[in-house]
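Complex shown without one protein chain; remaining protein chains in place.
First chain written, first letter: the chains are A, B and C, and each begins at residue 1.
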Amino acid sequence: MFDKILIANRGEIALRIHRACREMGIQTVAVHSTADADAMHVRLADESVCIGPAPSRDSYLNIPAILSAATITGADAIHPGVGFLSENADFASMVEEHGMVFIGPSPEHISIMGDKVVAKKTAQDLGIPVVPGSDGAVTSAEEARATADAVGYPVLIKASAGGGGRGMKVANNNAEVEDAYRLARSEAKAAFGNDEVYMERYLSRPRHIEVQLLADGQGGAIHLGERDCSLQRRHQKLLEEALSPALNAAEREAIGKRVTDAMRDLGYRSAGTIEFLYEDGEFFFIEMNTRLQVEHPISEAITGVDLVREQIRVAAGLPLDLEQSDISFSGHAIECRINAENPETFMPSPGLVTDYHAPGGLGVRVDSGLYAGYRIPSTYDSLIAKLIVHGQTRNECLMRLRRALEEFVIVGVDTSIPLHQRLIGAQDFINGDYDIHWLEKFVAGQT
Amino acid sequence: MFDKILIANRGEIALRIHRACREMGIQTVAVHSTADADAMHVRLADESVCIGPAPSRDSYLNIPAILSAATITGADAIHPGVGFLSENADFASMVEEHGMVFIGPSPEHISIMGDKVVAKKTAQDLGIPVVPGSDGAVTSAEEARATADAVGYPVLIKASAGGGGRGMKVANNNAEVEDAYRLARSEAKAAFGNDEVYMERYLSRPRHIEVQLLADGQGGAIHLGERDCSLQRRHQKLLEEALSPALNAAEREAIGKRVTDAMRDLGYRSAGTIEFLYEDGEFFFIEMNTRLQVEHPISEAITGVDLVREQIRVAAGLPLDLEQSDISFSGHAIECRINAENPETFMPSPGLVTDYHAPGGLGVRVDSGLYAGYRIPSTYDSLIAKLIVHGQTRNECLMRLRRALEEFVIVGVDTSIPLHQRLIGAQDFINGDYDIHWLEKFVAGQT
Amino acid sequence: MAKFDVNEELVRKLADLLEETGLNEIEYEVDNHRIRVAKSAGITTVAAPAAVAPCIPHTPASAPGAPEAVPAGAVTAPMVGTVYVASEPGAAPLVKVGDAVTEGQVLLIIEAMKVMNPLASPRAGTIKQIMITDGQPVEYGEPLLVIE
Partner (left out) sequence: MAKFDVNEELVRKLADLLEETGLNEIEYEVDNHRIRVAKSAGITTVAAPAAVAPCIPHTPASAPGAPEAVPAGAVTAPMVGTVYVASEPGAAPLVKVGDAVTEGQVLLIIEAMKVMNPLASPRAGTIKQIMITDGQPVEYGEPLLVIE
């Protein structure tokens, strides 16, 4: 096992990694920008090194500085955390070239999943379902009908040269497909002077559901169930829950087996997440995140597995000591991402936190680097705390979440807590009846 | 279910009860002394009533004031918490006479278990093991030998008029018993002018192990496993763990079944705990606590059951919706009782908490009414926070506990945190090798 | 914002009170005027969730944080209960503002646990103010009326 790990990140995730190391008896090195000298994880780490000025490109994205810090502190592994360099294949290779271990998958797998086209192709080859469609252009009404039958309705007919919805038609059945095809072509012609069109399955109100994976690259691969992350605004997740209110046990087991088999075939090592669009019982591959995710704690809450600990163990070359049969799902968990921003205008709200008091009690976990007197820098993203609540049932979890949000005190900056409080009171959310478009409508007052 | 519960207690346990009510959609009334006007649970409760000046007898033990507060606020039930009036049968009756529900067992059961002699007799009749001994005086060496054979070695021969160890002899086997008997008699004669002696099993290094029970008085009764509370100083528990490092699954199931059957036969309703001395595989009844206990969260941690919620449900007349088969034990949990006292001298240290920061992250729970700026009154006991840590294994739990204690910040008063840190570093503790005498020796530097 | 001016004297006075009483914070509100002065840790007291409105508004008397807010000469409730201004429903009030009262004279009745407890005047004087209304619940230490 490693003696010393350098944490190449900041904020709550750096603290999360520090905690896992501490609990494994591994020393920690915090690297930080001048703006983060007073950060919680810097205060708690065994060692800390200032690697540059506030801008990320000069500090948290500054590969030479991070590698130098690792060298002078004698770290034998680097955990990249989330964002920043966590999905940078070059960084992963350089860490290895410097004789240290990159706590994550192989550079090859990072590259594959980092390229949308290659990733989709790879997923398909591994038997992971992707959005079905025509292979390139569709050149006749007959072909359109045949493609539609193969792809399944509703289908979207899109101008190859298209954009902005023009030259885009939806056909809901056999009767509509040929007209839709002709209309799309003529519109495409008129709009872009090019009537080439292609087709793919049309998803009207999908959910964002992702499966958490853990693999050791030695044949060991398990999944920790799914997370429902459909509640997004501008592609930013605001609240996640596990398990998804939309899946039943059979669907869960089926998709879980599918992706774990795929990861075993790929020889993937480390934690990873495969994101899907889900509609009417079908999953469609979006992308794979070859790193830890912000919302990983809700999977920990329902399985009891410490994901960062396992990630470190497999990076050290140990085989997974968990099999799928060891994983059972208990209760329900929800994470609220608490941002330093105005809950109505979403304007970032950095500054001095004059008072801070986290909620406690049964089933409540808080991951946050905040403390009274801490000044939130304006340079980085606005995530300042994660509130993770677990309950025996989804309803108990919701009641507990309401209670915990009431107790949460963050004074000095605006936070998204009032928005979370509104959100968990919304009937659609309480019913678990939402898709990836719902939150945008909700904040716009259209639900 | 109740609409409004009055919490007749203070401190962290009042907050604990408030949280359970909140999560059940039940309104709360906090009653408090003038010294607790700024207490966390008073701030959080839906309503609050000042019931008297600081001294407990005028406030938290002031039955008329508490009942008046319940009347004017229209509470339909009263939760007595821990200590104060929680085991006062008269209070329980008066609450019922006033047409409100006492959240606890019947006054009869409180009385029975409140009388040491009656309690031991009742336990014996219910088939709960008690310390075996002679029925009164032993009048001959032959009787002494016979009794010893029946009671089992080692046996203690004690002067009926005795005290201070005089006229007290231990016999470890058949060969020693008759001499020991004669010696005890003559010493007793010399010391007290009365040579009457009696005998009971001698326990040299017992552990304090208690079983958590939950019963509905309608035939439903389960146990949530045991807690090992051997680490005591002056009969004050400092740290508790569940499950006990000393028991195996078979012993656990056996004693668990024994006490749940007993509670079913007794017709007991509510949460309760039966405390045992445990030595060499045998359990000996000490007493039954007919209330919630301070250390209940470790049982919640390993079973996922919310004890206060269940206590409220059965008080409302609902049957337990849990059967023994629903209870499984996952991982290991430890509670540290953090007191406002000097970690060496144990001098109480009330006063202003200038800074407060609770640890967070995976597997960490904090139950505390503290906040930065809170003034700990000198009138009440020194328990200011409970740190409850859960891990997949006892070792993971210990490592996590070490990490969490490092993060805990309480500035302005002395706390027992440094003692807890020393304690969890002690080899005997790490090995789980301790009895009820160990902590006294440890703090005296004799381990 | 010209009309918004600060009474410096008041601030100084409260600052002195902080010194004198060893308090960390004094908050004072009269109608739409509110002032709060704090020293050292005082500011962090807001680090706890804000108090929700109690069924019985927290009177300064029950909050040691601000004892000076009990009017001088106030008679406070010796117990939790329901206060009545008359000896029986419909009867005339025992006392009204302006009345001269003697020591020991019954001022109000406090019902607790179905028992009517007469509240005797601690001293002779004149009723300057009555802060409660008939049948109102009161908590321990709540000011009931002022005698000068």
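Methods note: contacts are C-beta pairs under 8 Å (C-beta built on N, C-alpha and C of every residue); 3 or more make two chains touch, one makes a residue touch a chain.
For clarity, every value in this text was computed on a predicted model and none was experimentally measured.
Note on the undisplayed chain: of the listed residues A:S160, A:T354, A:Q392 or A:T447, the one touching it is A:T354.
Considering the whole complex, the residue from A:I26, A:A69, A:M100 or A:L277 that touches the absent chain is A:A69. Within the complete assembly, residues 1, 3-6, 8, 11-12, 15, 18, 27, 32-44 of chain C touch the chain that is not shown. The missing chain lies against chain A, touching residues 29, 34-35, 37-38, 40, 42-53, 59, 64-65, 67-69, 71-73, 352, 354-356, 371-374.
One rule holds for everything that comes next: only the chains that are shown with their structure count from here on.
The interface carrying the most C-beta pairs in contact is the one between chains B-C. One finds 55 Å separating the Cα centroids of chain A and chain C. For the pair chain A and chain B, the distance between mean C-alpha positions equals 44 Å. Computed from the mean C-alpha positions, the centre of chain B lies at a distance of 41 Å from the centre of chain C. Multi-chain contact residues of chain A (touching two or more other chains) are listed as 355-357, 372, 406-407, 409.
Shared contact sites, meaning residues of chain C that touch two or more other chains, fall at 43-44, 46-49.
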